[in-house]
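Down below is the structure, laid out as structure tokens.
With one protein chain held back, the other chains of the complex are shown just where they sit.
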């Protein structure tokens, strides 16, 4: 492999698929929301994304095996006639340099384009620096028409300001160049911790937009799993960055040691 | 997209176009001068430049939509017979590594070459570390002949020393390799703040060089707009670089969060 | 050369070769183990690997000559009928960025694939932060089947946690994508010093797995040589990174000096 590659299932055919992005980000809002959807909808894994821009390390699993860091895409076929199928993007990490983010996002959009997708919703958190009792879902869209369309479902536009960093922004920006449309849906969140409540708000609004039903009963137990995994990930990636205590496990990263 | 791309209007035809560069730089002198020209001349946008070397983030606009960071080129058709048309380059940012700057500048020169352009003026500030009552316009040119030519219009040569960092220098250096010619026109400026007065000096000298008339009445109100926008940009790009408070809005940039 | 290149002996033919990796890593466990094997088995050098991602410096040798930093692959032909031949990877350094590690590992796997190899054992240390009297060999494998297979030889699975950074992990992760299998064999070690005892444990277990005999008599004197060499390497690479005293010998690395 060179650059970033998608290893995908052959023969997958989808009807007007919509791309949902839920990579790790602020409050893990997008990740929690998307992973819940994948499990509730019993979506099927159709692609794995590996990149030379991801950390050069593998995770050791409890069962004695190891695996590379990656992103994954799951597909769900909408049983409703005329309904949109879904492609859901989740993963261990996001790339961290501009060049790497542009490359990974473009590779994902290549795959989505091949699947004839046109609409993208990226899911994330919008940090406000304080606890939010009843988090709203803020939006920022590629086109004015999408703003009008999504307002009907309770998405609040024109209030989020600043910028969207990473795949949640770039998939939309690069998608627009390819004549796709969509929006970033951001649950209000503190920003300093993992926020299940904010993620649920996003799922609720998204379910309305997609016109699907999503049971939220198992949401909180799944949050616990994700939280544990991400804490471990954070620790492992820290090792690669600079050594220190943690770096004593497994091989270290300087030229020599 | 891969690398840096120009998305340009088809069918644009220009007569001996001159390239003016006004990307963000010291005192925003070049940016203020070029943006004023674009508006006064009612120039038309003919190209957008996107690069994987620009920050991996999108800006959220007040109207609820978002847009990528980019550079833009505007064209103005000179109504005078035999007069030079203009291509004016402005944008949100400059690339920051040597490799990125070389790539972006070369892509811009490719476009300019296709338009059969030969002459380049890059506009900027020359920081002197103190307030300047009556800012002169200092110059540094690709060829001795250009020095002689521009001296007639009041440009001061041989006084600016040191180096010109970024597109203002590289467009001229790389342009010279392509047998283009030109000069960097630098308004004297403090260097520590946005300097409308210095930018006006540059516009005045440039108008003489180009033999065009430019009304300066609306200059100051435009400065205010630019100042507000750039302060916001600065804050947003800071987020991408290192997290902190600002990074709480939108998605953050480490591998995990 | 561009990127990473393998300069290899022509006409080398191997029977079902197994790749052993022993690049510098925690406690130098993998390096000590692999270098001992190479010498005891009188393996022959069949390939040298150079990379633009290795430090841009050459080593001056006592005899008055100099040499580039590199990795090396040695081949051993198993005299037993049906036994596996070996390819053993050692070297001065590992690459340090994700992109560089992915490239170098892929180039090595390209070579291994051409040799029709399928099985990889990467050797390393597993730092536990304290002195270990009787170091066990922990494992992490590409597939469940490999776990079962290697448990029979005393490799302990399911206990090492965290991640494996560098070639020891990436060769297995990237190898798996190419339908290869294998495991990382890690001797328990303190992590803060070069650990011959841990390396011997790894050699013993590996000898059982490979069904070969390896004399350990000369192990300790070889450790001394390696220790001296690596201390020197560490000092030299330090120079390239940041100047200081050491940087006074030979040419320095900033643009100017």
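Chains here go by letter, A, B and C, matching the order in which they are written, and residues are numbered from 1 within each.
Throughout what follows, contacts are C-beta pairs under 8 Å (C-beta built on N, C-alpha and C of every residue); 3 or more make two chains touch, one makes a residue touch a chain.
As the structure is a computational prediction, the values presented were derived from the model and not from experiment.
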For the chain omitted from this view, which of the shown chains does it touch?
B, C
Option touching the unshown chain, where B:61, B:131 or B:177 are the choices:
B:177
Contact partner of the left-out chain, one of B:132, B:164, B:196 or B:212
B:164
Contacts of chain C with the missing chain: which residues?
1-2, 7, 50, 52-68, 232, 235-236, 239-240, 245-257
In the whole complex, what residues of chain B lie against the chain that is missing from view?
24-26, 28, 30, 54-55, 93-99, 101-103, 106, 124-129, 139-144, 147, 157-158, 160-170, 172-174, 176-177, 184, 186, 191-192, 230, 233-234, 237
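We take it that only the chains that are shown with their structure count from here on.
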Name, by label, each chain that touches both members of the pair chain A and chain B.
none
Compute the centre of every chain as the mean of its C-alpha atoms, then state which one is farthest from the centre of chain C.
B
Of the chains shown, whose Cα mean is nearest the mean of all protein Cα atoms?
A
Which whole number of Å gives the spacing of the CA centres of chain A and chain C?
36
Note: chain C sits from chain B at a C-alpha centroid distance in Å of 51
Give the residues of chain B touching no fewer than two other chains, as numbers and ranges.
none
